[in-house]
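Structure record follows, encoded as structure tokens.
The complex appears here minus one protein chain, its other protein chains still in place.
Naming follows writing order (A and B), and every chain is counted from residue 1.
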Amino acid sequence: MSVIARNITKTFGAYTALADVSLEVPTGKLVALLGPSGSGKTTLLRIIAGLEFADPGSGRIDFHGQDVTDTPAGRRGVGFVFQHYALFRHMTVAQNIAFGLTVRPRKERPPQAKIDARVKELLKLIQLEDLGGRYPSQLSGGQRQRVALARALAVDPKVLLLDEPFGALDARVRKDLRRWLRHFQREIGVTTIFVTHDQEEALELADEVVVMNNAKIEQVGTPQEVYDQPASPFVIEFLGNVNRFAALGHPLPGAGGDALYVRPHDVDIQRDYKGEHGIRVRIEHVFSAGNYGRLALVRTDNHETIDAEISRARLAELGLRAGEEAWVVFRHIRLFPAEGKFTERDVVADDAAPAVADPGRGI
Amino acid sequence: MAAIVSRLERASTRAAPRRATADSPALKWTLLTLALGFLLVFLVLPLVAVFAEALRRGVGAYLEAFQDPDTFAAIRLTLIVAASVVPLNLLFGVAAAWAIAKYEFKGKALLTTFIDLPFAVSPVIAGLIYVLIFSAHGWFPPEAQQVLFKPFAAASGWLASQPGFLWLDPLAYWFEQPKIIFHTTGIVFATIFVTFPFVARELIPLMQAQGKDEEYAAVTLGASGWQTFRRVTLPNVKWGLFYGVILCNARAMGEFGAVAVVSGKIRGETTTMPLHIEILYNEYLFVSAFAVASLLALLALVTLVLKSAIEWAHSRRHA
Partner (left out) sequence: MSRSSRSVIPGFGLTLGYTLFYLGVIVLIPLGGLFYKTAGMGWDDFTRAAFDPQVVHSYKVSFGAAFAAALLNAVFGLLVAWVLVRYTFPGKRVIDALVDLPFALPTAVAGIALAALYAPNGWIGSWAQPLYADFVASLERLVPAVPWQAFLGNRLAFDLPGIFIALTFIGLPFVVRTVQPVLEEIEPELEEAAATLGATRLQTLRRIIFPAVLPALITGFALSFARAVGEYGSVVFIAGNMPFRSEISPVLIVAKLEAFDYAGATAIATVMLVASFVLLLVINLLQRWTRRHDAA
């Protein structure tokens, strides 16, 4: 484990940002801290960096087996990339990247030629070879982000920390930069932790996702794990679209107080259905663009809405139109018993979901 | 037909449509005339009057005013005072702005208010408080000062007697015979008080607006506190700093009320330029008084030009 945070509590006055949080990050992995704003993810990142300190008497941070709890930020060997880059606006790109090397004590400072070579190398890595003489104000957002990354990497950090690295960029640049970061992290193999509130970004990019909510960690796992086996109602609601059913009881399992979820792509629609798990719905709206057909459905019995996502081929096959009625069956459901009935087994047990009808007719 | 023609005519003579946010020309010219008239009477005329009065008897008489050795002494004293006051308040301003902008602590709002306090105090009172402390009837009169400073007098006297340290002699002399009220030292104290907030006030909002991210970035990259200040913070605030310094300097050279109270107005010794102007004026030496005043007015103009130049450069950079 290259980064271990243990029992971190952080309060700001009456507000608790982190409540006894522990986290282990394996060496060389790319880990996402994912959560809504106010969940404590940025505070955790800043505590790992040494920009913030846990409450007195609480917590401990280890880097590669070494206790750095009391080490100042500058001596921890972290590279930190700020959300708004925090580039030194009066320095050129090259001067920004070189900064961490030039502020070292004279004895440890590399000779100027070495610094220049390192800057050149990093400029090449971030594909901005010709822009070393520019000032930050003359760069685009994506370019600034890469300069901030190069500046953090120049000091050979043991851990790379990124705070909402793509938050301030527009959608296209974000996509390109995401792919580039993924590739680049693999290549240099530095342990990396990044904070994001965008579930798509976390799932696409990270080796491991840490889902945070309300000053606590809800779940840690691979993207597959957190998506397919969510540990709590919060995780399933935060990661992707999901239908939540308020009215439980036949044909759905569970009872009042339980939380029942079905992903839209686990909803199947059939014109005629004879089984006992079907729900009669009216089709409100059909939207077909891209790879999927999306349908907005309303239960005829209690008017609850259901979102469904089926392949376009299946949509064409069914030939459904708004206003028509049909049957809905769920391929896969997830039941979280109400508090009190809650046990660990219930949460992870997939077989708690009984209604898998017509398995042969999957998408 | 006639009706149509007249309607067309009316349409063509109507003024071009105005934007919703624009005032009518009549209103615009009225307001402009009023505002500029007010500024002409209250700003431009006094400024012009200074130079006109100084040159009333011609350039010869104007230059003759500067032949007076007391005038010369006043200019010299003013420069000495400004050269002592500005660096001290600069150092304070930087320290205070750093502490207030870069950290969170209890009582910060109160501290900021206290820093502004000297602006709210009448200059006359600023002088008075030092008189109450340091004058012969004060709590810390010259005799007490002499006792307290004795060790310093001995130490600096010894140091001044060493080769190469002769320049410390005036300091040793001052410690031996400390003089504050009716002396340059008191003038410096009073001037520090009245110009106290200038640099801090410029820097605090500027540093607060710039946030702490760049400093944090420097710190994570291993920079020390001094390196962070000199290489990251200072370049970002240098113009604000310069701005504060020139304002502080203008006020330090021009301070009248506070200095009048502590100086004792010993001609040629403890008279700064503004005090010298008063003496000349009261002696009906108007041309000389306005001649010295014209130097200070020039200083004010230079200050304003520098200030506008900074603002202009700044707004262009951010455009």
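Here is the rule we use: a contact is a pair of C-beta atoms (placed from the backbone, for glycine too) under 8 Å apart; a residue touches a chain by one contact, two chains touch by 3 or more.
Please read these numbers as outputs of a predicted model, since none were measured by experiment.
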Residue of B:124, B:209 or B:234 touching the missing chain in the full complex: B:124
Selected from A:55, A:204 or A:307 as touching the chain missing from the view: A:55
Where the missing chain touches chain A, by residue: 50-56, 70, 72-73
Where the missing chain touches chain B, by residue: 20-21, 23-24, 28, 31-32, 34-36, 38-39, 41-47, 49-50, 53, 91-92, 95-96, 98-100, 102-103, 105, 111, 113-125, 128-133, 137, 139, 189, 192-193, 196, 212, 215-216, 219, 224-225, 228-229, 247, 250-251, 253-257, 260-261, 273-275, 277-278, 281, 286, 289-290, 293, 296-297, 299-301, 303-305, 307-308, 312
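Heads up, the rule we're going with is that only the chains that are shown with their structure count from here on.
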Residue ranges of chain A touching chain B (in the complex, touch as defined): 49-51, 72-76, 78-80, 82, 84, 86-91, 99-100, 103-104, 151-152, 154-155
Chain A contact footprint on chain B (complex, rising order): 213-214, 216-224, 227, 231-232, 235-236
